[in-house]
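Notes for the one structure printed next.
Yeah, one chain of the complex is gone here, protein chain that is, but the others are all in their spots.
Here is chain A:
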């Protein structure tokens, strides 16, 4: 017998279940309890950069909308910096870079407003294309799914992105690209997430 290592094991994940809103977005569950709910304002009023909206639908392996999903967003600001003590770049006052997104329970459609992030310095000094980090939980998902949203108007940066480049099947890279349109003069990106099937979104083990 060798010596015992004294690391602890990570607490195992369990599904967020259908009532995740009670804990993380009680207003959506149907009641008002906290003085302020968290995660509804990602960028704050002072953030520089282009104001954008992101919308989408999560579908399952049968193509049906997943109406009880909750998504968390983590992103850099327009200068490519995260609101985190280890990022020396700093961010604008009120910029948290983090948000919670819930669906319309009838349709499963979701959307949120933020600023478009800038490129972020990646491993080995290689710049990563602008992207949002997403974490998806729902009933039937045993451990939260991590993915990234990239932007279709950043084709050159996307082509050089080290993470997109890791995806061996080039056809699957498109599952991480949001499509830009202009609606009432404002940019809206569409990003549908497919949990399962031929056109399944690429998910990461981070």
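One rule holds in what follows: contacts are C-beta pairs under 8 Å (C-beta built on N, C-alpha and C of every residue); 3 or more make two chains touch, one makes a residue touch a chain; residues count from 1.
Here is the rule we use: contacts and distances are computed from a predicted model.
Between the names "Formyltransferase/hydrolase complex Fhc subunit C", "Component of SufBCD complex", "TRAP transporter small permease protein" or "Protocatechuate 3,4-dioxygenase beta subunit", the one given in UniProt for the chain missing from this structure view is "Protocatechuate 3,4-dioxygenase beta subunit".
The residue touching the chain not shown here, chosen from A:48, A:166 or A:186, is A:166. On the side of chain A, the interface with the absent chain consists of residues 6-24, 26, 29-31, 33-36, 38, 60-62, 64, 66, 68, 72, 74, 76, 82-87, 96-98, 105, 120-125, 128, 131, 133, 135, 137-145, 148, 163, 166-167, 172, 195-197, 200-206, using the contact rule stated above.
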